[in-house]
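My questions will all concern the structure given below.
The complex appears here minus one protein chain, its other protein chains still in place.
The block that comes next holds chain A.
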Amino acid sequence: MNNPHHLNPTSLKSRFTTRFLRALTKIRAQKPISSSSPTEIFRRYRRIKVAADKSMAYSVRSRRIWSRAMLWKLRSRSYRRQDPCSGRRSGKTNQAIMKKSSNGNITRRREDGVGFVEEADELRQLVPGGETMNLCNLLDETAHYIKCLTTQVQVMKKIADFYSF
């Protein structure tokens, strides 16, 4: 799997890299870069950050609870910008995510851990879709989410270093 001579084209890393580079090109083409007002710089920063999350979420697709939650969040953001009356659609999708993830354990605050309910709740705030997950799913999703985050950071660092010279 870790063949040093070929970048596996189907690996998460390469899927993310391709998407993210494409998004960067689009962002660059959108507005003239000469403008350096603080608002412009902030807008560019926001677009890049969203592009990074979007690229990662689309690379994982709907295989994970966290990626589904992130995709839903990203889509409802753009829906809201175009059409302010789409609230109902978002609500329906949220229920769908909850159904898929709850495993029949509906009560979130059950005592299924030994004294780390607070830490688990804190974690739920950090992992997309965490609020709907039982402890088992939360731990499993977190592990995958961390792997994806580290890939994201690694690739973004390489791109930034590459263009720093």
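The criterion applied here is as follows: a contact is a pair of C-beta atoms (placed from the backbone, for glycine too) under 8 Å apart; a residue touches a chain by one contact, two chains touch by 3 or more; residues count from 1.
Methods note: contacts and distances are computed from a predicted model.
Novice: Please identify the absent chain by the protein name in its UniProt record; candidates are "66 kDa stress protein", "Integrator complex subunit 11", "BHLH domain-containing protein" or "DNA-directed RNA polymerases I and III subunit RPAC1".
Specialist: Options "66 kDa stress protein", "Integrator complex subunit 11", "BHLH domain-containing protein" or "DNA-directed RNA polymerases I and III subunit RPAC1" narrow down to "BHLH domain-containing protein" for the missing chain.
Novice: Out of A:67, A:132 or A:152, point to the residue that touches the absent chain in the complete complex.
Specialist: A:152
Novice: Would you write out the residues of chain A that touch the absent chain, in ascending order?
Specialist: Against the left-out chain, chain A lists 4, 7, 13-14, 17-18, 21-22, 24-25, 27-28, 33, 41, 44-45, 48-49, 52-53, 103-105, 107, 110-116, 119-120, 122-123, 126-127, 134-136, 139-140, 142-143, 145-147, 149-150, 152-153, 155-160, 162-164.
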